[in-house]
Structure formats: structure tokens, C-alpha cells
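This view holds just a subset of the chains, kept in their places.
Chain naming follows the written order as A and B, and within any one chain the residues start at number 1.
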Amino acid sequence: MSGSVPTMVDPFMKALGLEAEIPGPGQARVWGVVRPEHLNLHGTAHGGFLYTLADAAFALASNSHGVRAVALSTHMEYLRAVGAGERVEAVAEEVYRGRRAALYRVEVRRDGELVAVFTGWVHRFAE
Amino acid sequence: MSGSVPTMVDPFMKALGLEAEIPGPGQARVWGVVRPEHLNLHGTAHGGFLYTLADAAFALASNSHGVRAVALSTHMEYLRAVGAGERVEAVAEEVYRGRRAALYRVEVRRDGELVAVFTGWVHRFAE
């Protein structure tokens, strides 16, 4: 599968203006632009906004195998602040997939520069 | 300080309908209602929405000492799904505060029931 997959955009992604594609099983790419309403008190992209970008890629990648997957544990490392108007992109890859659990790593970039790293485990429902 | 602190609500919190108060230094409480536009593909509150609730409490608590604090590393444990229309609340407490770094723990509850746990480190700018 390639190209934008509109049906994969859930309500929260839509509310934040995020778009997505699933390059292949276990993978996902989500992107968007930091709008004024996505900022924090420091005037930069809210941690929750950048996290949601990564989390959305994680959710799409982990649910791409036809088995329902729900987030169990995630972590986010913030490397660089992002400003309003900037375009950010999250790319998820599968690090490990077992029958009951799977691990994903997501890199968040702005113009190719790494701004955050996300790691997440899902619980997978029995096949 | 007690009661709602409107000036503490940043643009992203406002966009998500979140409200906040700072009961004391190093503390914060943030609450909101899960709206239809906050849902994921499974029809429950998006992981990014619940994270943002916790992250907002973390940001308010860590910036309550008059020293600028920015998120470095966070993690989120998801225990129970939350549905549309439900009210959720995040309460942040300071676990440790050093000169350069501080650690916060945030509990997210729905009607008193724990639904997620968040932990976050901030980098603190020199006093």
C-alpha cells in the first residue's frame, strides 16, 4: 500500500490537521504543520502535540497487521524545540513483534533534523 | 494560589478544552472532557489526548517555581481506555527537584479510577 490513506486518519489526528500513510506492514508516516493553537507557554510546539504526531504513527504501524493493538507503555525524548509554522513528520518502524506484544520506534523530524524520539509497546489481541 | 488559573492555560490546552489550577509550587491539576474529536480508531480517547492532559500538568508543575523548565524525557503507562463524554483529571506532583533537572509524576484518573500514569523529567534553566 502506498500514498495517503485517508481512512486511517482518526478524529484526533483530523482535529490536529495530521495526515498519514502506511508504506507497508508495521510502518507508518504521519505529518503536519505546527499551528498557533498547538503551542505551549514557551511559544513552541506543545509536547502533547509532538507526542500525538508520534503516537499516531505508532498506532497506525501497530494496527497495520490486522490484529487489534492498544498502547501499553510509551516514552518520548525531546531533543529540540519546534516553532509555529514548521512542518514535522513522524516515521514509525517495528523493532519487535511477538504474538502478544510489539515494540515500535518513531523518529520525529523537522526538515530532516531529528527533534524527538518515541518508543512504544502495544498489547496485541489474540490472533 | 487556588482555584482555576486561566492565564496558565496555553493555546494547545485551550484547543483541547482543558482547564487547570496550581494548588502550590511543584503541583498542578488539569482536567477536561473527552470529546468526539479526541477519539482514536478504536473509538476511545486518543493516547495523545490523555498524554497531553498529563503533559500539561507536568509543564505547569515544573514551571511553577519561577525558573523556565522544558521537557527532556517522559513516559506514559496506559492502564484503562476512556470513552467519549468522560471527564478525566491529571494531578502532578514533584518527585525530585535539583538545580538543573526535576522529576514529576502525574496520575490520570476518571472518577477517581487510575487510567494512566505519566513520569517526566525537565531540564531547568540556570537560576
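Going forward, a residue touches a chain if its C-beta (ideal position, glycine included) is under 8 Å from a C-beta of that chain, and two chains touch if they have at least 3 such contacts.
Everything numeric in this text was worked out from a predicted model, so none of it was measured.
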| item | value |
| --- | --- |
| Entire complex copy count, 2 subunits given | 4 |
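We take it that only the chains that are shown with their structure count from here on.
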| item | value |
| --- | --- |
| Touching residues (chain side chain B, partner chain A) in the complex | 8, 10-15, 36-42, 46-49, 51-53, 55-56, 58-59, 63, 68, 70-78, 81 |
